[in-house]
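Sharing a structure with you now.
Of the protein chains in this complex, all but one are displayed in their positions.
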Amino acid sequence: MDTQTKNERLLTRDQMAKRVAVELTDGWLVNIGIGMPTLVLPHVPKDRDVIFHSENGIVGMGPAPDDLADNDPDLLTAGKQPASLIPGGAFVHHADSFAIVRGGRLDAAVLGAFQVAENGDLANWKLLGAKGGSVGGAMDIAVGAKQVLVMMTHVTKEGDPKVVKALSYPVTARHSVTKIFTDMAVIAVTADGLVLDELAPGITADEVQAATEPKLRLSDSLKEIAV
Amino acid sequence: MDTQTKNERLLTRDQMAKRVAVELTDGWLVNIGIGMPTLVLPHVPKDRDVIFHSENGIVGMGPAPDDLADNDPDLLTAGKQPASLIPGGAFVHHADSFAIVRGGRLDAAVLGAFQVAENGDLANWKLLGAKGGSVGGAMDIAVGAKQVLVMMTHVTKEGDPKVVKALSYPVTARHSVTKIFTDMAVIAVTADGLVLDELAPGITADEVQAATEPKLRLSDSLKEIAV
Amino acid sequence: MKNKRVNTPAEAVAGIVDGATVMVAGFGRSGVPEGLTDAICELGVKGLTVISNNSGTAKTGVARLLLEGCVEKIVCSFPRASESGVFKEMFDAGKVELELVPQGILAERIRAGGSGLAGFLTLTGVGTELAEGKQTMEVDGTEYLLEMGLRADVALIKARQVDGRGNLTYRKAARNFNPIMATAAEMVIVQAHEEVPIGALDGEHVVTPGIYVDRYCVFQQEP
Partner (left out) sequence: MKNKRVNTPAEAVAGIVDGATVMVAGFGRSGVPEGLTDAICELGVKGLTVISNNSGTAKTGVARLLLEGCVEKIVCSFPRASESGVFKEMFDAGKVELELVPQGILAERIRAGGSGLAGFLTLTGVGTELAEGKQTMEVDGTEYLLEMGLRADVALIKARQVDGRGNLTYRKAARNFNPIMATAAEMVIVQAHEEVPIGALDGEHVVTPGIYVDRYCVFQQEP
C-alpha cells in the first residue's frame, strides 16, 4: 500500500471529533480532556443535551464566545482556552469538581492517549523517560468516568502501534478505557478483548490489524464510520 | 456544714453562664453545646466580638429574635431553639461545618458533661447503662476545639463528684477538657493535674476538694468568681 | 433535555423498593423533605435503612416512617431527643435497629461516599465505644480511626429553589445535610419550594449542581 494514499484515507482530526461527538448521548455529563478532545465540543448535535464538565470547576461548560472580546480569563477550559457557561451551569471549587469525577457522576470522558493496552490500560500522562511529567486530572478522570473514550491517531509519527498488548509508557489507570476512536477505526475494549466496530472510509480491517499490536476481533456489525 | 446553707452559696446556672462568658476572648470562634451552655450566649460582653458556630451550619449565630414572631424554623441552634444570624454570618453544609470543627478553627467549645477525669477525659454523651444513646457532634467537637470548656454542676443530684480520677461513664474524647466551670469553682486541667483557680463566693477550697475525687492543687492566684 | 420534573411527591418517590437504603436530609425539623417522607409512607415500602441525623420530630419525617413500619434500621447521630418519642419507644421495644455515628463523621462519611473515597482517617471517636470493631491506623505516632464512605440507593432532599436542570439552592440552615446527601445516592429525589426558569440561578450561587438531581417536584411544605 502506498503511504501517501493511505494517509489521504485517514480521518482528519475534525472527522474523528465528529465521530466521537456522535457517541455522546443525550443527558450525559462528559469531561473533555485537553488537546485533540477539545475539538469534539462543537460537533455535538444541537438536539442533544450533553453537559460538559471541566475539572477547574465548571459544570455546564459551553463553547468559546463567538466574539473574542467576550473571552473571560475566569472562564477557561482545562486546557486554558476560552469557554462559556451554559444557562443553568454552575461553578464549584476544585475538591467538589473532583468529587463529581470520582463519585461516578461522569457518564464519559474523552481523553487523548499515548497508548491503550488490550485490557483497557491507559497511558496518557507521561512520555517514556520523561523527567517529572504533568499528570493533571488524568488519573482521577480515567478512574472515575463510567466510559473512557480515547481519541488518538492510530499509530505514532514513527508508525508504531498505539493500541498495544501491554503498555510501555507509564500507566495512567488500569482497565479504564472502554472505546478507542482513531483516524483508522473505532475499537471497543471488551472483557473478551478488542473488537473492531467501525472503519474509516476506504480503510480495510487488515490495514487496521496491521497497525495494531493485539489481535482484533471483527464486530458482527462492522461498519463504516459516517464522516 | 448545713446542706441548705451550702446550696444557697452555689452559683446559679445563670451565674455560671456569666463566668463562662467572661472566658470567651475577643475574636474567638466558639461552639456552644446544647443544654446549660446555651445560657452563655446572652452574657458575652457587648464589646467583645465572639463568633458563635452552630454545627448545623451556622457561622455567626446570634441570639433568639426579641419577637417570637420573628423565629425562623430554618435558623435554629444545635439544640433546635430559635437563633439568628449576625451581620456577616454565613451558612455552610454539614460536612463543611464539621470541617471547621475538626480542622482546628474552633477557639473554644462550651460543653456540658456527666464527668470529667483529672487527665481531661470527657464523658458527656451517654448515661451509664443506657441503650443506644445520642452522640450528636460531641465527639467531633471535643476532639476538634482548641479549648474545651466544661460547664456543669459540681456534683450529681445524689451528691457524687463529677470531677473524677477516672471516668465511669462512656468516654466522649480522651484528654480533651481544658477548663471546668461548676457551681462551686473553676478548675484548670493541666499537664500536672487539676488546679483550683477560682471559688464561688462563700465556698471554701476544702468544700470543693471534698466534692471532688482527685486531688486539687491550689492556684497561686486563687480568687473568687466575680458574680 | 432530560425532564426531571414530576408533579407530586408520590410520583417523585415511585419505584423505591422494600429494603432500600434511603438518606433523609435535615437537622431537627429544618430541611427535612416531609412531602417525600409522607409519600413513602403512603407507598407502603418496608425494611428501609434510613440514614438521617435525627429520628424525626414528633410524628413527622423519619418518625412517621418509623411509625408506619417502613424502617428496619436507622443510621443516625442523635436519635434519642426529647422530640423523638417514636424512635425511643420502638428502639426500646426492639423494633428498630440503630447504628450510632458521631454527627461530623456521619456528614463526612456521606461526603466521602459522594466523592468516590472509600474511607478516611479521623481522630473523632478514638478510644470510645463507637470505635469498637473499627480499623485503626497509626500515622506519625498518633492513632486514627478508619471511617468508611457511605452511599444510599435514594437521597431525599428539601430545596428552596430548583430549575429545570435540577440546580438547587437551600434556605438558611435548612441546607445542613442536603447538599452532601445529594451527592451520595443512586437516585436523588428533591422536594423544592419553588421552581425558577433555567438561567435564573446565578451559577455562583447554585449549591447543588443539577447533574446530581434525578427527579424533583415542587411542594410547599407546611411549617
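Order of writing sets the labels: A, B and C. Residues in every chain begin at 1.
Everything that follows uses one rule, which is that a contact is a pair of C-beta atoms (placed from the backbone, for glycine too) under 8 Å apart; a residue touches a chain by one contact, two chains touch by 3 or more.
Computed from a predicted structure; not experimentally measured.
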item: Chain not shown, its touching partners among those shown; value: A, B, C
item: Given A:108, A:151 or A:173, the one touching the chain that is not displayed; value: A:173
item: Residue of B:105, B:174 or B:217 touching the missing chain in the full complex; value: B:105
item: Which residue of C:10, C:43 or C:148 touches the chain not shown here; value: C:148
item: Chain B, residues in touch with the chain not shown (by the definition above); value: 26-27, 29, 49, 51, 53, 59-60, 85, 87-92, 95, 98-105, 144
item: Residue ranges of chain A at the interface with the undisplayed chain; value: 54-58, 72-76, 80, 85, 91-95, 97-98, 101-102, 126, 131-141, 143-144, 170-174
item: For chain C, residues in touch with the removed chain; value: 108, 112, 115-123, 137, 139, 142, 144, 146, 148, 169-172, 175, 203-205, 207
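As a working rule, only the chains that are shown with their structure count from here on.
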item: Chain closest to the middle, measuring from C-alpha centroids that were averaged per chain; value: C
item: Chain located farthest away, centre of chain B as origin (C-alpha); value: A
item: Gap in Å, rounded to a whole number, between the CA centres of chain B and chain A; value: 57
item: Residues of chain B whose C-beta touches two or more other chains; value: none
item: Chain C, residues touching no fewer than two other chains; value: 111
